[in-house]
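Just one protein chain is left out here, and the rest sit where they should.
Chain IDs A, B and C follow the sequence of writing; residue 1 opens each chain.
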């Protein structure tokens, strides 16, 4: 019997955090039709991530698998999502990223289509911008990049990598959804909440200003 | 005592699945004012279906009855919905359809009215289109037919039948609601979720683009 | 010790029905800021009704009182809502009305203001119109009256009375909310659900058609 290349207790702890958060996000409508995936760092070579194609509203611990930072399955016959590489590229490059959340809410999808032409959504003069790590005033503008959608994930990953030279807590993919991250689950959830809220504000303001 | 023409254990299993799904869909607001009906295939001649006119938010197993594929009640004095034929025509023609969900959400109703003139709603460039069985890229367009409403169900069924020569996972009826289906409950639910999400996207984009 | 002029067991049964329905409607956001009131017929002289000014989200049986059909409290020191007369006038005139639900949802308020000039909201070509008792086709138009708001309830009651010569299951008061009713709680709830759904459809269609 070979030893696992990761700490099984840590996997159990992280998998539980992912299951709880996923069910909460499913209940909020962020994961329509088995979409979306969620991960947490295990160590400097492995991450725990949701298995592809499961109903996120009734996820359990068996629906979490381990991958290495090239997105390959580790010690499992389960298949990871095609988008696993978009999670692991973040863990690989930034040691202080501990959690990545990819969701498909209605307003993320709408904003990604509406602002695809501009290439970004700008948040300006919102108190809630202080929810992002490192922001301590509302008097700044913050741009969320919008990338074109692409079924070839390595291409998408390369485009994301080019954005990561500047501080960033998330990006949109056109007609697809949002990636958001943070140091741990609480941090990533707070960033996801703030993105969802501010994207919704931007969409609603467009309906209100005539 | 005559034997039942269907498997009672299978009926119990399917009825439980229908009850659970119906309560979830009712909680989402998909079944206003006792509307909507839900069915699952039992075998190559029978289906289990919700009894007409019940509050879908507190359905129980007694509210599920058996019909044959001509929409006639089997071994029961309960009355099926007038629209039963729109369920059974699918089971009769396609052996691999196992579940049919008919809902009346707000956005299904709105989209059915708004796009009745065009005769269809087009989904284009959405990642979520991959939720439909057989789609593996967002780079396709998918049309959802919109039929005129009609109190004469055989006429409506004939119009639906003419659409089924091409692959299809659902259609709208004007001012009425959506029919969606799949191989089993999970499949049909995923399709229903995806229709609801994408119809809502199309409606919201029309409010946002001025 | 004098006997009560109504059946205490029946009061208990009706009060329980009112409490359950009220909490459900509160959870749906139909009773903002302690507004709204709900009643059921006890016999040909008495009705049970919610006490004024309570938070509808945590109502209990003690928050239900008895009034006669002139709106006066019976065998209690509790104070009924000023609008009690709008409930009892329906029980007094129509022996087959068993339940009256008065709610203040956002869309009821919006529709009442938007259509106050027209004096009614018209529902046309909706399948859900069949939820109203007596309707068996979508091919009819149905008008919901909108009355001007008035703090003098007897005046409002007289205006309502003039509308009741024609079959009616509900009306709006401008900037205020909806009255809906039926033979029993299930009937009144189905009518309320249908009004809410169809009013929301009418509002959303106005946002969608440009």
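We take it that a contact is a pair of C-beta atoms (placed from the backbone, for glycine too) under 8 Å apart; a residue touches a chain by one contact, two chains touch by 3 or more.
Predicted model only: the values in this text are computed from it and were never measured.
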| item | value |
| --- | --- |
| Contacts of the hidden chain among displayed chains | A, C |
| Positions on subunit C contacted by the hidden chain, ascending | 32-35, 55, 104, 106, 109-110, 113-114, 149, 151, 173-177, 203, 206-207, 210 |
| Residues from subunit A at the interface with the omitted partner, ascending | 125-128, 131, 136-139, 186, 189-191, 193-194, 196-197, 200-201, 204-205, 207-210 |
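As a working rule, only the chains that are shown with their structure count from here on.
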| item | value |
| --- | --- |
| Overall pattern in which the protein chains touch one another (line/ring/star/complete/other) | line |
| Mean-CA-position distance for subunit C and subunit A (Å) | 46 |
| Euclidean distance of C-alpha centroids - subunit A vs subunit B, Å | 32 |
| Subunit C residues counted as touching two or more neighbouring chains | 207 |
